[in-house]
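Every protein chain except one is present and positioned as in the full complex.
Presenting subunit A:
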């Protein structure tokens, strides 16, 4: 058994009186792809955000390799940005910069890369997501699918060890979903460790090694895609699977 890359122990997150994450436990092995599914409002985004410390967990621990991130200093957390990449539903590209500048910024400011190297790296990832010709464009001139591919390239340019995706295709027009999923799938083929929140069940089935089903702030069931979709154990899982598959 490998050392897990991420280990979550008794994670709790409370907003005022709202206990959003009740008791989350889980491990992500290197090169593993986890699909996090569940009804909306069940706490999936909150879990991702607690993993990379965009939210401070109320209690419990999140280990990256062997470091407890909940105890980390601001400096450690900045380093965390290098190790854990995140892609948001709403892209969050920087509209005041060109595509190339969006990607170059963090390598230069965080990794202290010189401009030349940062540009080479940026172009390399832009090419990988098929958008080399958009380097000089501003985000506002791109389609949703293109924006999300740039956002992925931007995260990858930091050479993260894990990528977190929070519903990367939910804000896209249907015809653009495919191009983004294709990029993620390719990452899976290259053995990138990923945690993906998604409502694309077919995609989750094909790409994920493990599916975590979340409801009511708890991971109700973890299993391989085949098992989870064909033989859901918990009543809540069965309910959810039935609903999403009949749509």
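Throughout what follows, a contact is a pair of C-beta atoms (placed from the backbone, for glycine too) under 8 Å apart; a residue touches a chain by one contact, two chains touch by 3 or more; residues count from 1.
Keep this in mind: contacts and distances are computed from a predicted model.
Only one of "Branched-chain amino acid ABC transporter permease", "Ferredoxin", "Sugar phosphate isomerase" or "Membrane-bound lytic murein transglycosylase F" fits the UniProt record of the hidden chain, and that name is "Membrane-bound lytic murein transglycosylase F". The omitted chain makes contact with just one of the residues A:12, A:31, A:58 or A:79: A:79. Checked against the full complex, the candidates A:71, A:96 or A:246 give a single residue touching the omitted chain, namely A:96.
By the touch rule set out above, subunit A reaches the unshown chain at residues 52, 54, 74, 78-82, 84-86, 88, 90, 92-97, 105-106, 109-110, 138, 151, 154-155, 158.
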